[in-house]
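For chain A:
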Amino acid sequence: MNFFETQHLTKAFGGLIAVNDVSFQVVKGEIHGLIGPNGSGKTTVFNLINGYYPITSGKILFEGHELNGLPTWKICKLGIGRTFQVVKPLRRMTVLENVMCSAFNLTTRRDVAKEKSLEVLEFCELSKKQDFQAKGLTIGDRKRLEIARALATGPRLLLLDETMAGLTPQEQAEGVKLIRKIRDAGITIIIVEHIMQVIMNICDRILCINYGQEIAGGTPAEVANNQAVIEAYLGKE
Partner candidate 1 sequence: MLRLEHVNAGYGDIQVLWDVSFRVKGNEFVVLVGANGAGKSTIMRVISSLISPTSGEVWFEDQRLDQVPPYKIIDLGIAHVPEARQLFPEMTVLENLELGSLSPKAKAHRKETLKWVMELFPRLNERQKQLAGTLSGGEQQMCAIARGLMSRPKMMIFDEPSLGLSPLLTQEIFRLVQRIHGEGVTLLMVEQNVKQTLAICDRAYVLENGRVVLEGKGKELLENEQVKQAFLGI
Partner candidate 2 sequence: MKKSTVIVIALLFSIGLFLYPASAQEAIKVGVILPVTGEKAKFGEIEKKSFEMALEEINAAGGINGKKLEFIFEDDTGRPDVARSAAEKLITKDQVVMLGGGYGSSETFAIANVAQESGMPFLVSTGSDNKITEQKWEYIFRINPPVSDYPRGLESFLTEVVKPQTAAILYENTNFGSSGQKEFQQTCERLGIKVVMAEGYQSGGVDFKPLLVNVKKANPDLIYMISYVMDASLLMKQSMELRLTPKVFVGGGAGYTLPEFQKNAGKASDAVFSATLWYQTLPYPGAKEYYDKFLKKFGMDTEYHGAEGYASAYVIADALKRAKSLKPEDVRGALAATDMMTVFGPVKFIAYDKMTNQNKLPTYVVQWLNDKLELVWPKEVASKPYVYPIDWEKVWK
């Protein structure tokens, strides 16, 4: 049994096929990259895993459970956390409260949730800002908050959607450190990212899709030297 896999995952919006027959496996404990040019369907894949869109055909399996048709919140409870490309902070709550909302997944007691949230914030290096309103955070801190919130639900699989976009190089470096730290804590990660330095650096394996179809998969080096990938990114000569 694979830790996580998709089988012939397909999604059509009316006539437009956004994701076409994508199958891939994720091994427990790895960081799996998902890349592709703009509009190639990466975020749609996340939205399918996450249950935000219903699947047109195909299957998603997580630890042997079929996720098809489950509502988003149940998928979260099964142990899949996610962040959003366009961050969705709960704007008029403090950072701590944001994370506590997630932490209540594991407990109904406020003090326990708070304790757990403080741990997560410490882990994500956001402790100093715990009493800030989420709407007042910088973009870097908002991305951290997204991650912290996803972590606080106690996931075994974490979906990171363009966590680095819009960050300064220094922030990116810190982000990479954080992602590694999460992996080291035993959480499997699927990451969608545009910033190639990042993805090539941290991923164990990468899947590249274009026009909703998989065009290459393998280690970072294999993918980077794949002709189809280079064409997808730089265009044909």
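Candidate entries met the following condition: all candidates are chains of the complex that A comes from, given by their letters.
Note that contacts are C-beta pairs under 8 Å (C-beta built on N, C-alpha and C of every residue); 3 or more make two chains touch, one makes a residue touch a chain; residues count from 1.
Quick caveat: nothing in here was measured; it's all calculated off a predicted structure.
One candidate from 1 or 2 touches chain A in this complex, that being 1. Chain A meets candidate 1 in the complex at residues 37-39, 136, 138-139, 142, 162, 164-169, 194-201, 211, 224, 229-231, 233-237.
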